[in-house]
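Below is one structure; the comments refer to it alone.
With one protein chain removed, the remaining protein chains of the complex are shown where they sit.
Which chain is which? They are A, B and C, in the order written, and residues in each are numbered from 1.
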Amino acid sequence: MVVVMTQEASQADIDAVCEKARNAGGEAFVSRGAVHTVVGLVGDTARFEAVQWTQLPGVAHVIKIGKAYKMVAADLHPEPSMVSVGQTQVGRATFTIIAGPCAVESVDQAMAATKAAKAAGATILRGDVYKPRTSPYSFQGLGEEGLEILQACRKETGLPIIVEVVDVSHVAHVAEVADCIRVGTRNAQNFELLKECGLTNKPVMLKRGLAMTIDEWLQAAEYVAQRGNSAIILCERGIRTFEPATRNTLDLAGMAAAQHESHLPVIVDPSHAVGRRHLVAPMALAAVAAGADGVMIDVHPDPERALCDGPQALLPSEMEDLGRRIAAVAAAVGRPMNLP
Amino acid sequence: MVVVMTQEASQADIDAVCEKARNAGGEAFVSRGAVHTVVGLVGDTARFEAVQWTQLPGVAHVIKIGKAYKMVAADLHPEPSMVSVGQTQVGRATFTIIAGPCAVESVDQAMAATKAAKAAGATILRGDVYKPRTSPYSFQGLGEEGLEILQACRKETGLPIIVEVVDVSHVAHVAEVADCIRVGTRNAQNFELLKECGLTNKPVMLKRGLAMTIDEWLQAAEYVAQRGNSAIILCERGIRTFEPATRNTLDLAGMAAAQHESHLPVIVDPSHAVGRRHLVAPMALAAVAAGADGVMIDVHPDPERALCDGPQALLPSEMEDLGRRIAAVAAAVGRPMNLP
Amino acid sequence: MVVVMTQEASQADIDAVCEKARNAGGEAFVSRGAVHTVVGLVGDTARFEAVQWTQLPGVAHVIKIGKAYKMVAADLHPEPSMVSVGQTQVGRATFTIIAGPCAVESVDQAMAATKAAKAAGATILRGDVYKPRTSPYSFQGLGEEGLEILQACRKETGLPIIVEVVDVSHVAHVAEVADCIRVGTRNAQNFELLKECGLTNKPVMLKRGLAMTIDEWLQAAEYVAQRGNSAIILCERGIRTFEPATRNTLDLAGMAAAQHESHLPVIVDPSHAVGRRHLVAPMALAAVAAGADGVMIDVHPDPERALCDGPQALLPSEMEDLGRRIAAVAAAVGRPMNLP
Partner (left out) sequence: MVVVMTQEASQADIDAVCEKARNAGGEAFVSRGAVHTVVGLVGDTARFEAVQWTQLPGVAHVIKIGKAYKMVAADLHPEPSMVSVGQTQVGRATFTIIAGPCAVESVDQAMAATKAAKAAGATILRGDVYKPRTSPYSFQGLGEEGLEILQACRKETGLPIIVEVVDVSHVAHVAEVADCIRVGTRNAQNFELLKECGLTNKPVMLKRGLAMTIDEWLQAAEYVAQRGNSAIILCERGIRTFEPATRNTLDLAGMAAAQHESHLPVIVDPSHAVGRRHLVAPMALAAVAAGADGVMIDVHPDPERALCDGPQALLPSEMEDLGRRIAAVAAAVGRPMNLP
């Protein structure tokens, strides 16, 4: 932590800062500049943060050095992590396609989407049974029945399944059934849910919140890691901006920045980011080229009848085509595809 | 719902839209323009929404008319609601000051803040015992012990208390003890939590999410109302923008727009919006002048030692001064202050 | 400037930073922390900025201390400035109402709006003759003819006039005719225009850009001041955010922050910020209570026929009513109204 003094700060002001630092069990080093004097603090950051430095006379502002997350940081774990989901592994070593229906609606719909996903090269299935919907009048998911359908899809294809949890009370049960649990955008700072996920022995996918900085996203991941579960996959899915042409603004550079700051795998969900079918494939390919560790794509055998997010779901034939194009771009950037 | 056809749409395309509408149990009315033809749909919106109109040939785009919330809308309930919190009432008829510590830290701290709140004219006390913190390394609240301290504060002052809930499992208990429960910014779209609050018989304060539109905020409130609890108070507390000079950007016009769209009371939390002490009072006074139904202010007897959000907490003397200035502006705009 | 070293930085890395500082004509002070070492640099900031510190081995990041503006900063000019516009003065000492038509359309329209402005207590008239419109198909202003109409309005009322300039080539002429020239939102970083305004002897009102931070706004003002003209009035008029309920998001706390950082007067334009008539008065009153130095309001005798921004213009009767309410709130916060 660095305390920057105002130009008018007196020697007494500077001394007072140093004394506060010593009172908090730390040390202070003074650097006098032509204009500003700067005091560097060394010690326990948590204790320093409780001090209201900016309320001391002569203090202009305080600069925090160091990050508010540790276990998920690249600093202390420079080797990227591979996270196991069922029999497969997600991380920088391969490129993973996750696909399936946004919401599980019926056996037929889920099975058709699942087969399309596998045919396209997906090695993990997605499918949700609890849907956090903005409007209370929208379809809210099949619940337990949906979980059974997903298990049948897994049996049919041999691929692991990833399922969203929306409440602490679901976590243990979903973690038992699914191969990976997911915390969605609107719950990305539901810290009780994150803590509960940290107590399971299944990998956790954490989507970025609509208004979350990269730094806050990694702090949210730290909540999971702190409880003992560091099998975490981050998922960039668009942030909220002023632009109405797409549902959200896909932040691919943010994805790359998260990879730089953290050892965790970072994948991209272009479907929910753009919300419009014709933009899904370009953004999926862009994600591969940008170095993402995977993509997650909505597929639906009949998007027009989809009960959730139909406008962004790819048809099975479009998904297969996209799978081929992803493989071509991955080859061009020297990235091996994840194989089942 | 209105379907706008492209310029190139054929008669067959238009007929197909009309047939889809009839298949969904509705009616269609065609308006031919010099450039665009427009088809107005009449019937069950939910069924219409399941149709992927934009995937039909000749459809340019679809315009939704009507709102995704009903029970909280001003349309169907033009008279503003007064919401009872303990013995007092919050709404357009008076201006309410809610004040107290951000987080309950100790008996002494809470009691000092509480007395300052009462002295400043507050008729409701705030104080949190579960703190959703961005960093897992920050103070997380006193829990049950804090609740007991708050009850003592209530006993001492006779003022009702409002407490944040952060998980479904807390709701019933907190609702029993507190006079009003609050759902915070980071849980504003934690729909399971909202539903649970809707099952209690205590009023619910719903803070706006960092990236929530007015429309989405009212949809979140609808989750509470749908379960039978329409005693809801909305709280504007700043949205996330690009501007770093303040912690968030206080959206007073959004507050006024929410009052216009809904019959619910809407108050303002300037403390969390700006995050800097010297901006709290100007924004509290602005809220009064703008027609807000109340303000909620952080007070701390010793902000420098605050375990949460110290930089924005007012000192007791500043709070008393602000209370006087609020009353003066309220008088100037013809708004009676809420009296205990 | 402060250079923060990574945890792994070697002594050689630290020495290299110090040498770079000396090569750039400065001095370096090293503070060793338990985790990070910090090097404080003292000297010519401009020369330091040309060095790419973050490309040196062992450098984590660089922190700039001090501001990128000087002449408009409160630091070096703690007494707030009063800016003369014609016979009146704008600044912290009084509260000023500026009003008139958004665009000058005809003698009758401008004169009617002008009289309404005066009747409401305005001491400065607004009215534009060059309109920067988003669409090339919208009304672009009356130009020279409009300037003559504005002069007639000034003659009739005795009030000074403020007029927007949109190109370097207009500046000298408009500055000759008008009492204050204005640079609009879309030109707020048109630096050639700012420089040209800095060469005139008329006060300059600088609106905040849609995506401008307070810091950038003050840097833009510095362009004007640097050329010798420090008679600058800042105008907050809403920033661009994700919220569609209002045209822009009025940032009153940003207004207050700009007053804190600068000695310049800061006024508020609620009309262009909200874009909806019924929200103009609440936001104007909020601006008074928040401590703004004035407001600027669109008035139109017949908003329905307005060629520009009709939906936000107040009727003359609404303007007069607002003038009375502004005076009441100003009295409540102890602010004398500006008198003609």
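Basically, contacts are C-beta pairs under 8 Å (C-beta built on N, C-alpha and C of every residue); 3 or more make two chains touch, one makes a residue touch a chain.
Fair warning: this is a prediction, and the values are worked out from it, not measured in the lab.
Note that of A:Leu41, A:Leu142, A:Leu234 or A:Leu252, the residue touching the chain absent from this view is A:Leu252. Remark: the omitted chain is touched by one listed residue; of B:Arg22, B:His36 or B:His173 this is B:His36. When the omitted chain is restored, the residue from A:His61, A:His260 or A:Arg305 that touches it is A:His260. Where chain B meets the omitted chain, the residues involved are 2, 4, 7, 29, 31-36, 38, 40-43, 60, 63, 65-66, 75, 240-242, 244. Take chain A: the residues that touch the chain left off the picture are 211, 213-215, 239, 241-246, 249-254, 256-257, 260-261, 273-274, 278-279, 282-283, 285-291, 325, 328-329, 331-333.
In the full complex, chain C makes contact with the omitted chain through residues 46, 50-52, 54-55, 68-69, 132-137, 166-169, 186-187, 189-193, 209-211, 216, 219-220, 222-223, 226, 239-240, 303-307, 310-311.
Just so it is clear, only the chains that are shown with their structure count from here on.
Each chain gets one centre point, the mean of its Cα atoms, and the points for chain A and chain C are 38 Å apart. Centroid to centroid, with C-alpha atoms defining each point, chain A and chain B lie 26 Å apart. Centres computed as Cα averages put chain B at a distance of 31 Å from chain C. Residue positions of chain B touching 2 or more other chains: 211, 239.
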